[in-house]
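Report on one structure; see the data block that follows.
One chain of protein is taken out of this complex; the other chains stay put.
Coming up: chain A.
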Amino acid sequence: MSRALRSIGRSALGWLLPALLLAGWEGASRAGLIPANVLPAPSAVGEAFWKLLLSGELIENIRISTLRALSGFLVGGSIGFALGLANGLSALSRELTDTTLQMIRNIPHLALIPLVILWFGIDEEAKLFLVALGVFFPIYVNTLLGIQGVDPQLVEMGRIYGMSRTQLFVRVILPGALPSIFVGLRYALGIMWLTLIVAETISASSGLGYMAMQAREFLLIDVVVLSILIYALLGKLADSLARFLERISLQWHPAFQTV
C-alpha cells in the first residue's frame, strides 16, 4: 500500500516541472510578456482543443494519423522483424541480404520524400511507405543484433537436452533476443511519429500534420500549438505502452525486478 502510494508520488514528481512551466507560460501570456501571435496562452490552446473536439475535427484527424502510423509500423515492423529473424538464424540469408540492407540504411529515409511524392502522389501509400521504411531499420537491426547476441552456451545447452529447432527458438533464442528487440521497438516508435509528422506536413489532405498546416495558413497559432502538443502526447503514449509491454515480458531481467 505505502509502496503503491510512494510510486504514485514518484511519478507525480515527474509532472511537477511541466505543470510549473505551464503555469509560468500562462502567467507570462496574461501579463503580455509573450505576444499571442508568437505563442498563445495555454488557456487559448485549451479553448482551441475544446472547439475542435466538439466539431469532431480533432478526433477524426487523430484517428487518421494514428491509423497511418500504426499501419506503416505494422508493415515496416513486421518485415524488419522477419528479416532480422531470418538473418539472425540463417547465415545464407544474412550473406544474401545484409550488405544490401546496410547500404540502404545509410540513406536518410526522409530524403526520399520528393521521390515518394513522384511515385505515389500525396496519397496514403506515400505516408505508409515512408513510415514503414523508417520503422523497418531499427526493428531489423536490433532483432538481428539480439539474435546474434544470444549466449551460445545456452544454445548448446538446449541442444544437449534435445530441444528441437522450434523449441530452441521459442525457449532460448527468442527470449534471449527480446531485450534488444524492445530497444528497437521503442526507437522505431519514435521514428514512426517523426516520419508521419514530416510526411503529413509536406503532403496530406487530412491528419494532424495537415491540420497544423491548414491552421498556419489561417494564422490560427493556437491550433498549431495544439497539434504539436498532441503529437507529443501520442508519442509519449506509444512509448509508455512499449515500456509496459517490456516490463511484462522481461520480468526475469534484473533491470525490471522490483523486489
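Everything that follows uses one rule, which is that a residue touches a chain if its C-beta (ideal position, glycine included) is under 8 Å from a C-beta of that chain, and two chains touch if they have at least 3 such contacts; residues count from 1.
Keep in mind that, in the parts below, contacts and distances are computed from a predicted model.
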item: Omitted chain (choose from "Sulfonate transport system ATP-binding protein", "Cytochrome P450", "L-serine dehydratase" or "MFS transporter") - UniProt protein name; value: "Sulfonate transport system ATP-binding protein"
item: Touching residue (missing chain; options A:Leu16, A:Ile160, A:Leu219 or A:Ile248); value: A:Ile160
item: Absent-chain contact - pick from A:Arg171, A:Arg186 or A:Arg216; value: A:Arg171
item: Absent chain, residues of chain A that touch it; value: 153-154, 156-158, 160-163, 167, 171-172, 175-176, 178, 250-254, 257, 259
